[in-house]
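Missing here: one protein chain of the complex. Every other protein chain is in place.
Right after this comes subunit A.
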Amino acid sequence: MSALLEIEDLRVTFRTRYGEVTALDSVSMHVNEGETLGVVGESGCGKSITALSVMGLIPSPPGKIAGGSIRLNGEELTTASPARLRAMRGPDAAMIFQEPMTSLNPVFTVGDQIAEAIMLHQKVDKAQALKDAVALLDRVGIPSPETRAKDYPHQLSGGMRQRVMIAMAVSCRPKVLIADEPTTALDVTVQAQIFDLLNEIQRDFGVAIILITHDMGAISEMADRVAVMYAGRVIEDASADDVLDYPQHPYARGLIDCIPALGRDDHRLAEIPGVVPPLHLLGQGCAFADRCAFKQDRCTREKPLLGSHGHHPVACHGIEEARL
């Protein structure tokens, strides 16, 4: 059985003042129907760019998909026409963003914005679309939805706005929903509610979810599988249980070992000493080498590839040492 969404050897480059940099390098991951794929990694490692590539929304210029393939339901997206991509955004793939405060258009009511998404893809009139929008607002847990539908975004809290974004995203029953750090900008108390809502939505709509987050608690609760990214590459890819209980890559171990076993819920990714090297300074070796306690000679010469060295796919030369 082939996966619902398959990303294979995806390469995305950006033109910058340092010349062309590679933001994503042979990124592969897949999502099966109805499951949740967690994507974790420090800021700047390419999570959002991966998501935007699927949506066909890489800002271009300066960015472009320079190689690889993205298949949704077997249909190749990297070569699809702009019109085809537009038709697919909504009914096939939808996305919610990190910044609920700025992701809604300030001059239109939230009801209108949801209704617009519906009318773009379904043959219904405005009145019906607005009715559907109210039903969706109700579905995502917004109290007195008829009144709220007439509100402008600035009249709603961040959590409410993210609920509106979710309502809009699922309005055309997408097969895959990408949630790019949906709770990062929200209050801790609201974060859990949004994750609960995503869980419910998945159960009711049978939608596959790509959950990009720093919240390992949410990953352990929601994700079936996890892809760990570092500096534009996937460095570990396995079931959520495997990654959380037996992280292999030194970077993944750094992330997960720091999380206290109890009360994981509201812990973010732990700090690992050092920083991600900027893209234009990436050499030929492992991008984590400067921060790695298990570095070998080979690590600075050769890029480690994602392969089954041991327990599950990991990109690391020192995997044997790392396990010691």
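For the reader, a short list of remarks on this structure follows.
Assume contacts are C-beta pairs under 8 Å (C-beta built on N, C-alpha and C of every residue); 3 or more make two chains touch, one makes a residue touch a chain; residues count from 1.
In this text, contacts and distances are computed from a predicted model.
A single chain of the complex does not appear, and UniProt lists its protein name as "Dipeptide transport system permease protein DppB", one of "FeS cluster assembly protein sufD", "Dipeptide transport system permease protein DppB", "Pyruvate dehydrogenase E1 component subunit alpha" or "Sarcosine oxidase, delta subunit family protein". Within the set A:Leu24, A:Val39, A:Ala149 or A:Met168, the residue that contacts the chain not displayed is A:Met168. When the missing chain is restored to the complex, the residue among A:Leu5, A:Ala94 or A:Leu279 that touches it is A:Ala94. Of the candidate positions A:Leu120, A:Ala135 or A:Ala192, contact with the unshown chain belongs to A:Leu120.
Taking the complete complex into account, A:Asn105 is the one of A:Asn105, A:Thr147 or A:Thr300 that touches the chain left out.
Looking at subunit A, the residues touching the absent chain are 55, 57, 82, 86-90, 94-95, 97, 99, 102-108, 116-117, 120-121, 152, 154, 165, 168.
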